[in-house]
Every structure is written in C-alpha cells, then in structure tokens.
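The complex appears here minus one protein chain, its other protein chains still in place.
Entry: subunit A
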C-alpha cells in the first residue's frame, strides 16, 4: 500500500496528467471502484459476483456520501462491497440449497494497487470474450466508467450495453486465473479502445491512455510501453486531425504547431526506454514510426528512409496487409511514386485504403486523370464519412483543376 495520495495519483487521467485532488464525487467513485474490485478479486472473490457487489456499494456511496462522507472512503467501500459480496454468495448458495457456507470471506491482506490493475485487466480481457465484450468490461471494471457512459461512447442503448457486460461476466464467471492472463489480448483491447476515437461524451482515447499507463506501471514488458508511446504520439496530434469545420486533415497538411510537444516528448521517452530492452514488437515499431513523424517539421523534412526501415521491420513482425500498404506509402516517399506503384501491385487490393494510396501515388507521378478516378473509387470504399468526404474533395480538386 503506497498511501491514499499515491493511489489517487495513479488513477490520474491522461488529459489532466497530474494527481490533482478529487472534488467531484462521481470522479472519486470512478477511481475507487476499480481499486475496490481489485482488492476483492485478489482476496479470492469471484470476479463477476465481486463486480456486482462493488457496483452496489458504489450506488450506496453515491446515495449516502453527499451527506455523510466517511473519513476513509476506500476502506468504507471495501467493507460495504465485501459485505454485499458475501451476502450475495450466501443467498446464491442458499438458493441452490447447498449446505456449506461461503468460505472465502475476503481476508485483510496488504494491498498492491498495481497488481490489482493487472489482475482485473487479465480477467476483463479474457481470451474467451469477443472484443466488444472485453472492451466494455474493461472500461467498467478497470476504467470505472458507468454502463451509461460506455453505452454513450459506443452509441448503443444502455440496456444493450448492460446485457453485453453481464453476458461477458457470465462467460468468465468462476474464472480464478491460476496463471497469468494473456497480455497480448489486453494490449489489443486497449488498442481498440484508443483507436475508436472520440464520438461521445467519454474520451475513449484518454481512457485508453490512462489504463495503459496504469498497466505500464505494473509490467516491464516493452510492448506495453510501446503501446503507451504509440497512443501518446498519436494523441499529441489530436488537435490537428480535423480543421475547424470538422474535416479530416491528413498528416501532410496538419498544422504541426498544434501538436502537443510535451506529450510527444513523453511518448518518445517511454519508447526509448522500451527499445533499450531490445525485445522488439509491433507496438514499439509503430510507435517508432509515429515518433519519426512527430519529430519532423513537415512531410518534406520527415526521415522517410528511417520510416521505411521501420516498416520493413514491421513487415517482418506481421504479415498484415495494412502494414504492406503503409510501407508502400513510405517507399513512395523514399524511391518515388513509380517505385511505390510498382510495390503496390503486390499488395492485396482488398485492403482498406488501397485505392486511396494508389490515387495519391498516381497524383505524385503526374497522372492526374487516373488519380482523380482512383480518389472517387477510394471515396466509395471509405468506411467513415470523414474519409469519404476528404477523398471526394480530393477527386473534386483534380476535376476542377481541369484534368
């Protein structure tokens, strides 16, 4: 146990980035909920039942604390949640007419917040869960978000999200995690949360960074640091990704003065520490590429040779066609658009953004008519309205230029 200030600081948000005192009750409960759940689970409670118990304790706290806040909020929650847990398990046992009493009343052991985070992440990102369920459970059990907030973030009804979470808990009910969970699955789930972007009132990217930072405190696996660095380096560019009208701005056209240099420095520092461990993985490589972009004052000044080398490395680590496509873009910058187009011929044409890359390379090569047609094809294949509109404007631009 590292003390109350420390645990509060450890749950800081990536956006605020410091351990400022928590005034808001909802925010306090958001921070404490996962900590209390971690304590119960570490003491041997069943994850699914403990999650229910903690939710009930939080509801009670929300009702009672405005008039009567305990001196030790976390201890209060642990006590109340433990009682509710034991009651629930006992009534369940009674319901099943079992005679034995629940034997695992949580004992009072030393707490280690960091290990609890890892434990909860392993359970919430259990390999038996489909991605959407693991995401939802992670945001609630580890992130401390309410079901309503998660539902809003993913634009589904609250009842649907509640079902998704309770179904996920049923799936992993009884799992005691006798061996370490699958860190790879955890990282993919956190990546998914981050990459969803920001649609609702909850800042999913900031949540993903906060959770990955918490994980990085407990794990010296360089891929964890690699993922954190990757998130930070992309998050730093957030203000420049859309123009004031909400239109998508590509990397080449982003106003780099809007980039958050402190976050970039943070990401680069974390990445360097990870790379020094000499156990390379996909996220570290992706972060290295993002760092090279973050380091350049313009696309013209970008060290594309190094970017390409990292893509070669990434292609060795994964056979993803998306990587092959992105490598083509870098190759086009290093060896010219014709070399890029030649390499593009061996990339699966079904990969998203294939036509967009082809259009870009044709434009660079001076074949504007072909580029215009391909931008139109790419617009039809786009999976978001922002990309579709951007690509349509690209086609229109070449059309208007009189080609």
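Note that a residue touches a chain if its C-beta (ideal position, glycine included) is under 8 Å from a C-beta of that chain, and two chains touch if they have at least 3 such contacts; residues count from 1.
Criterion: contacts and distances are computed from a predicted model.
Novice: Just go with whichever of "Carbon-monoxide dehydrogenase small subunit", "YCII-related domain-containing protein", "histidine kinase" or "Phosphate transport system permease protein" UniProt uses as the name of the absent chain.
Specialist: Going by UniProt, the chain not displayed is called "YCII-related domain-containing protein".
Novice: Per the definition of touch given earlier, which of A:57, A:205, A:331 or A:355 contacts the omitted chain?
Specialist: Final answer for the missing-chain contact: A:205.
Novice: Which is it among A:25, A:88 or A:132 that touches the chain not included here?
Specialist: Touches the omitted chain: A:132.
Novice: For the chain left off this view, which of A:293, A:354 or A:372 is in contact with it?
Specialist: Of all options in A:293, A:354 or A:372, contact with the hidden chain holds for A:293.
Novice: Which residue among A:159, A:262 or A:369 touches the omitted chain?
Specialist: From the options A:159, A:262 or A:369, the contact with the absent chain belongs to A:159.
Novice: Residue-wise, where is subunit A in contact with the chain that is not depicted?
Specialist: Against the missing chain, subunit A presents residues 130-133, 135-136, 154-157, 159-165, 167-168, 192, 194-199, 205, 230, 234-235, 238, 241, 248, 251, 286, 289-290, 293, 326, 329, 353, 382-388.
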